[in-house]
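For reference, the structure discussed in these notes is given below.
Every protein chain except one is present and positioned as in the full complex.
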Amino acid sequence: MVVKNRLINSGTGFARTGLAGMVFLMMLLMSSMVMATKYDVVAPSGTHEGEDVPQPIDFPHDIHVKDNGINCMYCHTYARRSKVAGIPPTSKCMGCHKVIATDKPRIQQLTKYWEDKEPPPWKKVHDVPDFVHFTHEKHLKTLMFDREFPVENVKEICAFCHGEVENMTVANKVKPLNMGFCVSCHIENKDLGAPGDCWKCHK
Amino acid sequence: MSGKMNRRSFLKVMGWSGAGVALTGCDMPSTVTLEEGKEDVVSYLMPEEYVIPGVGVWYASTCTQCAAGCGIHGRVREGRVLKLEGNPDTAVNNGKLCMMGQAGVQGHYNPDRITTPMMRSGGSLEPVSWEKALGVLEEKLGAVSGDRFAWFTGSISGHQSVLLTNHLDAMASNTHYVHEVVNNAVSRTVNQDMLGEANPRLRLDKAKMIVSFGADFMGASQSPVQYAGQYAKFRTNKERGLLVQVESKMSLTGSNADLWLAIKPGTEAVLALGMASLLLNKIKVSDAGIPSDVRTLINDYDISKVARITGVAGDRIQRVSQLLTERSPSLVLAGANVEGQAQGYAATAAIMMLNHILGNVGRTIESAGEFPFPQLMAKQGGTADLVAFSEAATAKKLDVVIFHGSNPVYTAPKSLGLTEAMSNIGFKVAISQFPDETTMAADLVLPVDSYLEDWGTQVPADQAEASAIHVQQPLMEKLNAETKGLGDILLTLLKQRRKDEYAQFEDYYAYLRHAFAAMPMSVKNDAKSNDEFWNAALQTGAIKVDVGVTDLQSTVVSFAAPVMDSSDGLTLVPSPRLGLFDGRHANLPWLQEAPDQISKVVWDSWVEMHPTTGAKMGIGNLDLVKVSSAQGSVTLRVVLLKGMHADAVAIPLGQGHEAHGRYAKGLGVNPLQILDATTDSKTGELAMYSTRVTVKRVGPADSLSMVRMGTGGGDNQVGRKLVGTVPVEQVRRTEGT
Amino acid sequence: MTMVTEKDINEQIAWAKINTDVLKSMENPRPAYWVTLAVCIAMVACAALAEYIQYTVGMGPSNLNNPHMWDMYIAAFVFWIGMSHSGTLLSAILHLIHADWRKPIYRFAEAMTTFSLMTAGLFPIIHLGRVWNMYWVLPYVSDRGIWPNFRSPLVWDAFAISTYLSASMLFLFVGMIPDLAICRDNTTGWRKKLYTILSLGWIGSDQQWRNFRKIYLLMACFLIPLAVSVHSIVSADFAMSIMPGWHITTFPPYFVAGALYSGCAAIITLFVLLRYFFRFEEYMTLPLMEKTAKLTFAIAMVWTYLNLIEFASVWYGHDIYNKELLIAKATGPYAWIFWTMLFCGSVLPFALAFRKLRRHMPTMFVVSLFLNLGMFFERWMIVAPTLSMSHEPHQWDIMYGSIVEWAIVFGSFGWFGMLFLIFVKVFPSVSMYEVKEMVFHRKQSLGEEDLARMTDHAKPVTQTTGREGT
Partner (left out) sequence: MSLDNILNHWSDYRKGAEEGGHHDYEHRWAMAINLDLCIGCNACSTACYAENNLPVVGKEKFEKGQAMHWMRIERYWDQQELEHPEQGASFLPMMCQQCGAATCEPVCPVAATYHTPDGLNAQVYNRCIGSRYCSNNCPFRVRYFNFYSYYESSWPEPMEQQLNPDISVRDKGVMEKCTFCVQRIRTVKDKAFMEDRPVQDGEVITACAQACPTSAIVFGDTMDEGSMVNKLWKKHQVERGIYQKTQHAKKNADLRGYRIFEELNVDPSVMYLERVREDV
C-alpha cells in the first residue's frame, strides 16, 4: 500500500525516462517489501548563509550539547509530540540553573526574566512559510523511532535541517529550508514513505 | 487562587507559530524568502501538561449570542480562541451550534469593541480610568435609592442574575426591566394560566404532527438549535412527522413545512377557533374542561365563516383538523406573530386550547419539573418592560439606570418616545461591549468582557430533557486589559454597598468557586472535593440538575372573542431572523454576509411582498418603495416573494443602525421605528405585528445585494434535478420510515 | 462574372517606378499619419493604466465574477488569433498554389499576421490572476521538480502561439530580404544602417536567389499546418471543456474558418486604407480587391455552413443544457449580440457577391469593418453566454465588462494599429521584387520580352536591380 501511494501521488520529481522510472519503481517495490525499515536516510542537500540573530540571551548550544551532552529533545521537548519543536519553558531552564552556574551573567539574565515572570522574547531562527504544514513529530517518528535509531544520537537527524547546532552558540540557519530542499529529500527517501503529494505540505 | 494563576498562565497568548496571519506568499515574489529573527516566539513560563504549542485544545463554555444558552467548545491554540463548536455534553444543543453561535468569535475579536471606560463630558464620551468611573458611579448610586434606580437588561440568568438581584435590593429598588424583542412573553403567561408552568418542555420529537401558527421555532426562537434538533427527530421518526405552518410571512420554519398556508394577518385566532369547532362539533372530540363561554364562542365559528375571514380554504382547514385527530400526539404552537397582536393573549390562548382539546398536554408538552435553584433561573424578557420603562422615563421617575445586554434606544418604536425620554434619566450607565445606540446615549460606559473572556453561569429558559446549569469560562486572556467581566463589575457595585458581605470575594471567579462549593451534594454527583466538582463542571461545561417529575395541569382559560381590525392598508410583519436576530448581531460581518434564508439578501434591508400585491400597486421586483405607518416611514427596496399573504408586507429586523460599529452602521432600515405603540390589554406586551402600513413606489428597480440571480433563473430549478422531492409514501415504501 | 477580365496589374509598369512608388510610401509621413499614431499610442496608454490597476488591485475591477471567470479578454484573444490567419493564407497558401495575384498584397497581410499575433499573445497573460507567475506554464527544470500540466489546453496554447509567432515573424522577415536590399541601396542615415543589417548582405546573386526560393517555399509549407493547428488548439480551450456551448466537436474547423474570415475582412480594410493613403492604386488594383472579396465571400459561406452544422447538431443532439443555451442565446439577454453576429457574418457578406459593390472602395471598407464586428461578436458569443447560463441555475447571471476591461480590449486595437503604422513607414508594405516578378510574368504571357529596356530604365535607380529579374 505504502509503495503504491508513493507511485501515484508523486506530485514532484525530476524528468527521467519511462524505462528508468519503471526499473526504479521495481526496485522500490522489492526493496521496501524486503527491508521496510532498514534504510539509511539520504540527508537533504543544500546550504544557506544564515545571518546572526541577536537573542535576548546568547544561549550557548555548544556548551549544552557538546560539553554537557544534553539531548536536543530534552529541551525541545515538543518536537516528538507536536508539529513545532517549541522553545523550552523558562521553568525548564530554571530546573537546572537554580543551582548551576548561577554566577554567570547570562544565567543571571535568565533568573531576572524568571523573577519578573516574563519569558525571554526569543527570536525565531528556523521557520517555514505559513502556508507550509511541517510536523517535527512525524519526521522524528519515521527517521528515528521507526528505524530504531538510537535516541541519544537524535542530533544527527536534527542536523539534516538545523545543521550542527552543537557547534553554534546561538543557533543560526545553515540550511535553505525551501521547497527544493524538502523535495529533494522526499524524493531520495521515497522508500521511507516520504510523500510526494503537494497537499501533504501545502495548506 | 493558585489554580487561577496557572489558568491565566496557560491562557497566555503565545507567539503565533504559523498562525496564518502572515500572507500565504501567494503575492509576489511567489516564493517567500523568510528572514530569520523577524518573528517572536514566546515560550511558556510554566506549561500546563496538556497544552502543546501547535496543537489545538478544546475548552467548554456557554454561548450567550442569544438567550438559548447553548453549550460550546472553543478551540484554543497558542492562547487564541479560533473556532466555536457545539458542546456534545449539553442536552440543549447536543454538539450543534447555529450561525449566530459560530459568529461569536467575531464579537470577541470585533474591531469596534469598547476598550476603556468612558464618561460624558460636554457632549461627547471621553475615556476615563476605572477608578474615576467607579468613583462617579458610587457617588451617583449613593445619591439615589428605591425605585428611582433601575437595571435594564436583556434576558439574564445564573449567578450574574443573582448578584444583580442582590444589588437591586442593596439599592432598595425592585425595578429590573428585562427586555427582549424576540420573546415568547405572551405564551409564557398563557402557559402559566393554562398549564401552570411558564416554560413547559416542548417535545417536537414526540409529535406526529405539528401545526404551527407562525412559530418559527427553528429560526429566531427561544432555542433554535434545540428545536432544530427536535425537528430532525420529528422528521426521522418511524412515522415521519407532518409539519403544517400557518402564517402570513414565510419563516424559516415555514419554508420547511409540508403544507404552508398563507393566512390573513391577525386572523390566526379565528382559524384556531374554527378548527376547535370542527374538532368539537364535527369530529366530536370531547370538550371536557372548556369553559362554557369559550364553548359558545367556538360555536360561532363555522367553517365557511372562518374560511371567509382567514382566507384559508375551508377544505384545507377540514383536512388539517382531521389529520390532527388521526396523528396523535400532535403539537399546536403559537408564534410571535400571534402573540404580538392587539389581542395577543386571547389569540395565543385560543391556539393553546387546541393542545388541550387534542390531549397533547403531558404528551408533547411536558412539565419542565421543579428547578432546585429558582434564583438562578432565567429572567426572561418581553416588550412590556420596554413600554413600562419608557413610561417611567417619560414621567421622570428614574434617576439612575444601568443598561446591559439590551439596546432599547434601537429597539423601541418611535411612538414610545424613548429617545427623548432618555434625557429625563439623570444618569445612564451602560455596561457594554459595543458602541450601540443605547451605549452612545449613556453618560457612563463601562467596557465589559466578551463572553469568551468572562466567567459566569447560564441557565437556559427552555431546558432540554436533562435540565442543567451551563458554565461559562474564559477561553483566552483578555484582548483589552481595560475590560472587566460583568460578574466582576456587579461584585464591585455590591462591594460599594455591602462591603462586609462581599469583601471575602476577591473577584467574581472567587465568588463562583464559593457558590459552587456551596452547592448541594445532589448536583455534585459524588465529586470527591470541591475542586474536583469545579474541574468536572469546567470540563463538561454543564452541571446536570435533577428536576424531578411533575405533571402539567391541562385547563383552558376563558379569553376574549377575536376582534377583526377592519382598517385598511397592509399589515407590517417585522420579521426577526436567525442571523442578525433583533439587530444585536448586525456588527458581525459573517452574519451580514450570510444571505437571508428566504429572500437571499445580504448587507441590506428589504420589504417582502406578494407579487399580486406588487402588481396591484404597480411595484416590481427591486423597486424602491416607501413604507409608511402612522408613526413614520422607511424607504427601501422590494423583494417580491410568493411566501407572503397578499395583505402583509414584511421587513426583517436587524438593520438600520445609527451606531453599533463599522459593519452595522448606516445599512438598511429599522422597521421597529415605525411600529404603533398599541399593547395587548392582558399582558401589556407590545402588539408588534398589528401595525398597518401603506406602500408607495418612489424609485425604479435597482440592484440589491442578493445572491446572484441575474437572469431570474436562480429561483427555480429549470428542470434540472438539484433538489429532488419525493412523496412520503415512496419513502415509507423504500425506507420503511 | 464577365469573361472580359481586366488586368490584375498593368504589365507595362516600369520596375523603376515600382521601386520609387514603394520607397516613397515609406517616406515623409503626412500629419494624418502622426495623428493616427498618436491616437493609437493614447489607446495603448489607457490600456496600460487599466492593466496597472488590475495588476496591483487584483482582477476585481474588471467586473469578472463567479460565473464569468473569463470574459472579454479571452474573446479578444480568440479574435486576434483569428486575425492572424489571413496573412498565412495569402502569402503561404496562395504561394503554394501559384496564385500570383497575391503578390502585391501579401506583404502587409503578413505583417498583420505577425502583429495581431503579438496582440493576441498579450491577452492570456493579461487575464492571469497572478501575471508575475506566467512563466510557470512553460516546462523548465527547477529544484522543485514540478512541471506544467501537459493535459491542459492552455499549455498547448503557450506552445502553439509562441511557435506560430516566431515562425510567422521569420517568414515575414525572410520574404522581405530582397526588398530590404533595395531599401538599403536607396536610403541614407539610420535607415541605411538598419537595412544593411537586416538585408544580410543580399546582393541578388543567383546562389542567393536559389537558396532564397528554397527556404521561402520550405517555410511556406511549414507555416500552413502551423496556422491550422494554432487555431484548432485555441478552439480546444473551449472544446476540451464540458460546458454547454463549448463542448462542441466542430469547433476546430469552425474556429479556423472564422479565423480566415476575420483575417480576410481585415485585409480588405487595410487594402482600402493603403491603396488610398499610399496611392497604391496601380498595385492594389480593383481586380485584386475583387479576388480578395470573392475569397472572403467563399470563406464566409464556409463559416455560415459550419454555424448551421453546430446549431443543427445541438438542436437534434441530446445535450439538453447545450440546447437550452442555444435558445437562450437567440432569445435571452444576449440575443441582440447573437443576431448582429449572424447578420454581419452570414447576410452582409452577400454584398461581396455584387461586382458593383466589390469595386466600390468605401462600401468595401465599411462592409469589411462590419464583417469584423460580426466576428468579434462571434467570439463574445462563444465565451460569455456559456458562463452566464451553464449547468447551475443558481449561478445564472449576465454581466458586461467594466471600464477597465474595455479599456484593455480597445487598447489592444491601439497596440495593433501602432505596430502596423510603424511597420508601413519602416518596411515596404508592398513586395517590390514580387510585383516585379508578377509584371515580368504577365509580360511573358503576353509574349513581349524586353528585358533590356526594362533594365535600362532600372539602372539609374540602382546598380543591383539589373540582376534582379533573372
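A, B and C label the chains in the order they appear, each numbered from 1.
The rule we apply is simple: contacts are C-beta pairs under 8 Å (C-beta built on N, C-alpha and C of every residue); 3 or more make two chains touch, one makes a residue touch a chain.
This is a predicted model, so every value here is computed, not measured.
J.: Check each of B:Lys96, B:His356, B:Lys428 or B:Lys484 against the chain that is not shown and name the one that touches it.
T.: B:Lys96
J.: Could you tell which one of C:Leu37, C:Ala99 or C:Leu154 touches the chain left off the display?
T.: Here the residue in touch with the unshown chain is C:Leu154.
J.: Any idea which of C:Thr114, C:Ser168, C:Gln395 or C:Ser412 touches the chain not displayed?
T.: Per the contact definition at the top, the residue touching the missing chain is C:Gln395.
J.: Using the definition of touch stated at the top, determine which of B:Arg120, B:Lys140 or B:Arg240 touches the missing chain.
T.: Once the missing chain is taken into account, the touching residue is B:Arg240.
J.: For review purposes, identify every residue of chain B that touches the missing chain, sorted by number.
T.: Touching the chain left out of view, chain B contributes residues 16-27, 30-31, 77-78, 80-86, 93, 95-99, 102-103, 105-106, 108-111, 218-219, 224-225, 228-229, 231-232, 235-236, 240, 242, 244-245, 250, 252-262, 316, 319-320, 323, 479, 578-579, 589-595, 597-598, 600, 602-604, 612, 642-643, 667, 703-708, 714-717, 720-728, 730-731, 733-735.
J.: Taking the full complex into account, what residues of chain C touch the chain not shown?
T.: 57-60, 63-70, 124, 127-130, 133-134, 136-137, 139, 145-155, 158, 237, 240-243, 387, 390-392, 394-395, 397, 399
J.: In the complete complex, the non-displayed chain touches which residues of chain A?
T.: 1, 4-5, 7-18, 21-22, 25, 83, 130-131, 133, 135, 137-138, 141, 197-200, 202-203
The rule is simple: only the chains that are shown with their structure count from here on.
J.: Please report how many Å separate the Cα centroid of chain A from that of chain B, as a whole number.
T.: Here chain A and chain B have centroids separated by 51 Å.
J.: Distance from the CA centroid of chain B to that of chain C, rounded to the nearest Å?
T.: That pair's centroid distance is 67 Å.
J.: On a C-alpha centroid basis, what's the spacing between chain A and chain C, in Å?
T.: Taking the average C-alpha coordinate of chain A and of chain C, the gap between them is 58 Å.
J.: Spell out, as numbers or ranges, the residues of chain A touching 2 or more other chains.
T.: 179
J.: Chain B: which residues touch two or more other chains?
T.: Only 26 qualify.
J.: Which residues of chain A touch chain B once you look at their complex with the stated criterion?
T.: It comes out as residues 50-51, 53-54, 78, 81-84, 86-91, 114, 117-132, 172-173, 177-179.
J.: Going by the contact rule set out above, which residues of chain C touch chain A in the complex?
T.: Going by the criterion above, the answer is residues 141-147.
J.: Could you pull out which chain B residues touch chain A in their complex?
T.: Per the stated touch rule, the residues are 15, 17-26, 31-32, 34-47, 52-55.
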